[in-house]
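Moving on to chain A:
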Amino acid sequence: PQTVAQERVEILNVSYDPTREFYREYNALFAEHWLEEADQQVNVRQSHGGSGSQGRAVLDGLDADVVTLALGYDVDALRQRELIPDDWQSRLPNNSSPYTSTIVIVVREGNPKNIQDWDDLVRDDVEVITPNPKTSGGARWNYLALWGYGLDKFDGDEERTFEFVRQVYDNVPVLDPAARGATNTFVQRRLGDAFIAWENEAILSVEELGRGEYEIIVPSLSILAEPPVTVVDANVERKGTREVAEAYLEFLYTDEAQHLAAKHFYRPSDPTILAEYTDLFPELDLFTVDEVFESWQNAQETHFNDGGVFDRILEEIN
Partner candidate 1 sequence: MSIEIDHVNKHFRDFIAVDNVSLTFREGELTALLGPSGSGKTTLLRIIAGLEQPDTGRIRFHGEDTTELHVSQRGVGFVFQHYALFKHMTVFQNVAYGLTVRPRRTRPGKAEIRDKVMRLLELVQLDWTAHRYPHQLSGGQRQRIALARALAVEPKVLLLDEPFGALDAKVRAELRRWLRRLHDEIHVTSVFVTHDQEEALEVSDRVVVMNKGKVEQDGSPEEVYDNPANPFVYQFLGNVNRFRAGIHAGEARIGDIRLPAPEFHDRRNESGLAYVRPHEIEVYAEAVASDTLPARIELISVVGPTVRLELRTDAADDLVHAELPKHRFHALGLTQGNDAWIRPVQSRVFLPDSQVSNG
Partner candidate 2 sequence: MSDKLAKRVGLSSVTVAQAHPRQGPAPLWRRATEEPAWVRVALIGTALTFLALFLMLPLAVVLYSAFERGLGVWYSAITEPDALAAIRLTLLVVAIVVPLNTLFGIAAAWAIAKFEFRGKPILISLIDMPFAISPVVVGLIFVILFGSQGWLGPWLSAYDLRIIFAVPGIVIVIAFGTLPFIARELIPLMQQQGKEEEEASLTLGASGWKTFWHVTLPNIKWGLIYGIILCNARAMGEFGAVAVVSGRIRGETNTMPLHIEVLYNEYMFTAAFAVSSLLTGLALVTIAIKSVVEWQEERRQKLAEA
């Protein structure tokens, strides 16, 4: 018989849409761990939504103990409001990203349009599905992957890169507000020939939604998506939950949790564990945001803010 817990503690993890399945299992795992370690029952409440709107909700007072969002920019917004310290990203290993992913292309069975790499997405006969980078965090990774590939291909020529990305977005018939909506558009509505997605989403949709109906095309070069996690200091201070919240995030880096991430198709940040899943996660050249765009702040300001590059692309298309 188990020891009766002395206290109960609740924490709220505000996350983004595709991590639902992963955190459901992880929360159970952590609760077990915490009971053993601290003799305390922990109840992790989950909130999922678009990464941006989740970040906004925390800013507006959703009392998250930890946030596990899709991109550093959304977390960084909390810093600007002094909910977390400036050095938040260095508090945990690997830029505070316990798991990573990358951006790949999903095509229909047999790859009828013969899409091999990003280049093929500019072809006139290809319809591309990707969500709107303005509203979807995931979509910003998609965009940055394209941009990084362009820079690489055109040797840093911004003009030609712009033209390349513009051509891709010109092939987009539907710009869903969120990543999951885009998946539904591609899968349920059978719209588009190529679907730009996170690797974990891509594998999931191939596995869950139509085994054998889709294929994943791994491009030659892509971006290393690093969804960051952090404790929301202002909230844990107020609620007195810092201890458990920090433990919650640290536990993400344990072997157990890393395996669980892989099970949900996220690339474990621990290279040795990642190596165990090579058939699931093929090797490819990856660049990070900081490498190409200096920082998320910078990428956001240049590309996604009002009047940024993406707005120019939209204006040129129309």
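With respect to how the candidates were assembled, all candidates are chains of the complex that A comes from, given by their letters.
As a convention for this text, a contact is a pair of C-beta atoms (placed from the backbone, for glycine too) under 8 Å apart; a residue touches a chain by one contact, two chains touch by 3 or more; residues count from 1.
Since the structure is predicted, the reported quantities are computational estimates derived from the model, not experimental observations.
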item	value
Given options 1 or 2, the chain of this complex that touches chain A	2
List of chain A residues in touch with candidate 2 within their complex	12, 17, 20-21, 45-49, 54, 57, 59-63, 81, 178, 180-181, 183-184, 187-188, 205, 208-209
